[in-house]
Structures are given as structure tokens and as C-alpha cells.
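Contents: one structure, followed by commentary.
What follows is chain A.
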Amino acid sequence: MTVFFGVFLLTLLLIVAIAIVRADNLFVAVMLGGIFSLLMATIFFLLDAPDVALTEAAVGAGISTVLYLAALALTAEREKRHTVHQIKALVVVTTTALLVIFATFDNVQFGDPTAPVHVHVGPWYLENTQRYMDIPNVVTAILGSFRGYDTLGELFVVFTAGIGVLFLLGTRPKKDTEAAETLIPQQSETSEGLRNYLIPRLTGRLLVPIILLFGLYVQFHGEYSPGGGFQAGAIIAAGIILYALLEGETAALRVVPQWMLMALMAGGALLYGMVGVVGMLLGGQFLDYSVLADNPVTGQQLGILLIELGVGMTVSGVLLSIFHAFAARDKY
Partner candidate 1 sequence: MSAWAQHLPALQVGVPLLTTPIIVLLRPHGLSWAAATLTSCFTFFIAVMLTVAVLQGQQVQYSMGAWPAPHGIALSVDAFSAILLLIVTGASTVALLAARQIVNAEIEASRQPLFYTAWLLALAGFVGILVSADAFNIFVFMEISSLASYVLIAGGSDRRALPAVFKYLVMGTIGATFYLIGIGLIYLMTGTLNLADMEVRIREVSDQKPILVAAGFITIGLALKAAVFPLHLWLPNAYTYAPVPVTVFLAACSTKVSLYLLLRFDFFLFQPNLLNHNIQFSYFIMPLAILAILAASSLAMFERNLKRLLAYSSIAQVGYILLGASLVSLIGLTASVIHMFNHALAKAALFLCVACLATRCANLRIDSLRGVAKQMPWTMAAFLLAGLSLIGVPGTAGFISKWYLITAALDEGLLGVGLIVVVAAGSLMAVYYLWRVIEAAYFGKTNEGAEIVGEAPLGILVVCWLVVLSNYYFGLAPSLPTTLSSAAAQILLGQVP
Partner candidate 2 sequence: MMSAIGIPIIGAVAILVVGKISSNARAAVVLLTAGALVWVVAGLLLNLQASQLEVVQIAEIVPGITIALRAEPLGLIFAALASVLWVINSVYSIGYVRANNESNQTRFFVFFSLAIAATMGVAFSANLFTLFLFYELLTLSTYPLVAHKGDESSVRGARVYLGVLLVTSIGFFLPAIIWTYALTGTGDFVTGGILQGHIDGPVVGLLLGLFVFGVGKAAVMPVHRWLPAAMVAPTPVSALLHAVAVVKAGVFAITKIVLYIFGGDFLGAEASIKWLPYVAAFTIIAASIVALHQQNLKRMLAYSTVAQLSYIVMAIGMINPLANIGAMLHIVTHAFGKITLFFAAGAIYTVSKKTELNQLRGIGRRMPWTMLAFSIGALSMIGVPPTAGFVSKWYILAGAIQTDHYAVIATLVVSTVLNALYYLPVIYLAWFGLERSGQENFGQGQAAPTIEHAEAPGLMLIALMATAALTLLLFFFHQPVVQLIERLAHGV
């Protein structure tokens, strides 16, 4: 069965990819991008990677589609048909592809347990997670503690993206702002968003709380089931963005004001860092959670819980402020 599913999904994936590249209308391309991410999520799930599938769905399908659409709203909808240096591109691309395929000629078996990948470091994690952390989800154990430094770096990548977008879009745009003031009719508080469309308003009212609840569940249930800071942050951000779409951007800003976004972003990163520093102060190494509590195992669990919270806070803060930065753009 999984063989059939694998082949089907992969071919579908390639077809969607080619469709994206050939699509002239950028809106179509973005929608296909969403489908592309969902296909990737299912393939990941098929390959026993539930955590990654959840992230790909939440981040790939959810947030990136929202960001692309926000950007499209501000720029051209349709791509001008102008493929510039086609032959050069084909040549470069085929050489890279040949180089990659050349690598697979050797004895690369798919899924055989004796491959070096599964012999060396991998199994050590599987045995020792129970001993050190006693939590079922090994991926969260590695993410949180064994390779916690990677996740700290990861957190700061998101933080940099947030900083970058706020910095770039912080300036007042060059568009002749005086004309813009007069042209766009002052959107009254009520006419914003989809308030007076019946269906979205009703379903939205129902959906938003459920999404936020699910987000919190994913956040704090990361050790037992697939989930964790990144996924939770993305889901919570998606929930609030849905609320913004329904009630209008100013309403959403009243719910989660700008200073709180900045506090969330910086607070999360600081929380993660401080957990590491506290570990150092208590005599362990940087990011060593076993010293956090008297019993090392509870210390590890406490550490993982805290850093997942930090990650969740920062990711949601960053994604929301990016959305607001884009959304605020077309007001001017």
C-alpha cells in the first residue's frame, strides 16, 4: 500500500511543481503553492515524520500562503511573460540534477535498516530519551535538549526575519502619501474586514477560538504527541490572522497590540536564552536542563517545556508582526 501511495503522491507533487512554474497568474501560483505544501506534508507523514508534516502544513500551507497573498495585494497580480536567459538556466539546472542523480547510483537503498544513517547516532537517541527525559516524543527530546543549541539558533533565525521585515517596512512608503490620504476613503471602523458577509462572519466566529485552543494544545502537548513551539506559534498566528481578516486589521491590533507583539518576540527569545544561562549559573553547561531541578529527569522536562514556550511566543509574535507590517502597508 505505502508503495502505491508514495509513487502517486510524488508524481502529483512534480506535476503541481511544474504547474506552479508555468502559471502566469501569480495568484494561481500561490494557491498551487499551498497545494504543494499539503502534498509535501502528506509525503512526510507517509515517511513517518508527523512532526515535520504538522510544521509543513501549518507553516508551508498556512503562513507562507498568507504572506504571499499579502505581498501580492501590494504588487502586480500577473507575471509578465519574460523568461530571460532560458538556455543558460537549462544548462545549469541539468548539470546540477545530473550531479545529484550521479550520487544516487551507488548502493543507496531506501529504508534499509543497515544503512550507516541508522547505525551510528540515530539509535542512541531512541534508547537514551527514556533514560534522560522519559518523554515519548523522541523528536521533541532531540529538538529541545539533545540539539537544543540548534533550536536556539533556529529561534534567532525567525527573530532575525521578524526584525528584518519590521525594519524594512518600518519606513513610510515613497508613494505620494498626501495623495494616498485623500484618494482612499477613510475606512470606517465598521466597513473593515468581512464583517457584513454573513457566512465568513459566522464560521469565523466559531473557528477562531477552536484554532487558538488547538494551538495551545499543540504547544503544551509537544512532548507526548507531534507538536511543539514552531507548530503552535504558526497555528496561533493563523488563528489571530483569521480574526484580523474577519474583524479588520485595527480590531486585531486592539486584541494583540503592537507593543505586545514586540514583547512576545523579544520575550520568547530572551526566555530561551535565560533558560540556557540559568543552566550555566547552576553549574551545568550552557543549555543543560538537568541542573534546573533536583531530579535531572524533571529538570529536562521542565527545560523542554520552557524553551518550547519561548519558541511558541517568538514564532507567533514574529509571524503576527510580519502580517501587520504587510497589512499596514496598503493603508498609506
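Criterion applied: all candidates are chains of the complex that A comes from, given by their letters.
Things to note:
FYI, a residue touches a chain if its C-beta (ideal position, glycine included) is under 8 Å from a C-beta of that chain, and two chains touch if they have at least 3 such contacts; residues count from 1.
Computed from a prediction, not measured in an experiment: that's the story for all the values here.
Although all of 1 or 2 belong to the complex, chain A touches just one of them, candidate 1.
By the touch rule above, chain A contacts candidate 1 in their complex via residues 99-100, 102-108, 115-122, 124-125, 128, 145-150, 152-154, 156-157, 159-161, 163-164, 166-168, 170-171, 262-263, 265-267, 269-270, 273-274, 276-277, 279-280, 284-290.
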